[in-house]
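Mind having a look at this structure? Questions to follow.
One chain of protein is taken out of this complex; the other chains stay put.
Presenting subunit A:
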Amino acid sequence: MDALYTVVYELRTIAEMADKEMSMSGRVPDRLKGAGSFLMKVFGTLAGKGSKRVGALYVTCQLFKVYFKLGTVHLCRSVIRSIETARVFDFEEFPTRDKVTYNYYTGRLEVFNDNFLAADQKLMYALVHCATSKVNNVRMILKYLVPVKLSLGILPKEALLEKYNLREYLDVVRALRRGDVRLLRHALEAYEDEFLRSGVYLVLEKLELQVYQRLMKKIYIIQKQRDPSKAHQVKMDVVVKALKWLEIDMDIDEVECIMAILIHKNLMKGYFSHKSKVVVLSKQEPFPRLGGRPVNS
């Protein structure tokens, strides 16, 4: 198997170098693409009943690296299907090295497709089983896992973000904790390039709704402390005032819109009276926690 691994690895890396050179001399690079096609054939020969099948996951991971580099990630689908449905493979038989790598890449694909529960499961597998000495790999797993966890209402400890130099997420986490919409927007703007490059920008942007939920909850609790009998009614004017303080200029209609969305997605329980411009909150658990579930779509 070692000889196979070496050949496959070198095939990919040499093709990458060839593509770089071709690009620089103005030719259209096609070596890496060719390597991908060849590796698919190699995969095919390993997907049989022989003892060689244990090498199939390594080849799969090399293919993932090729496709991700080329931006042709849709091509991952067929090899994933083979691994996950072919009776000849027992996933547990594969080396840990390959299982971790496999779950990292398939986890990333789930993030691209907004399948947060599946992404959480795969990226957590990669995180839990990754050799901690490979700090860069752990960091990469976390880079994609953190937005997923946030979308499920789970926050990473700040110490984790500091340890792995993921400081771009610090303000996002703080914004969620506080209910600070301004801070979230600020963080998205400050690290826009990084988030766009890794493809998590939209995932993080959608967190704004959860931040609104937290802000509404705080307004509710503050009101409750002042006057428990009236706490369940939140005037739209009050929300407008709070948002203005956060430098967000919204009129009552726009705020009503947000209230409607929060209620629709079960982030807030109650109803709003358009006439009285008031949100009437449910007396029981007006702000349901996500607790590991994604927001209703």
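As a working rule, contacts are C-beta pairs under 8 Å (C-beta built on N, C-alpha and C of every residue); 3 or more make two chains touch, one makes a residue touch a chain; residues count from 1.
One rule holds in what follows: contacts and distances are computed from a predicted model.
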item: Protein name as given in UniProt for the chain not displayed, "Aspartate aminotransferase", "TRASH domain-containing protein", "26S proteasome complex subunit SEM1" or "Hemoglobin cathodic subunit beta-like protein"; value: "26S proteasome complex subunit SEM1"
item: Candidate in contact with the missing chain, chosen from A:M40, A:I83, A:A118 or A:L155; value: A:L155
item: Residue of A:F38, A:F68, A:F112 or A:Y201 in touch with the missing chain, whole complex considered; value: A:F68
item: Residue of A:D30, A:E84, A:E205 or A:D237 in touch with the missing chain, whole complex considered; value: A:D237
item: Candidate in contact with the missing chain, chosen from A:V59, A:C130 or A:M236; value: A:C130
item: Residues of subunit A (touch criterion as defined above) contacting the omitted chain; value: 9, 20, 23-24, 29, 61, 65, 68-71, 95-98, 100-101, 104-105, 108, 124, 127-132, 134, 136-137, 140, 143-144, 149, 153-157, 159-160, 177-180, 197-198, 214, 217-219, 221-223, 225, 237-238, 241-242, 245, 287, 289, 291-292
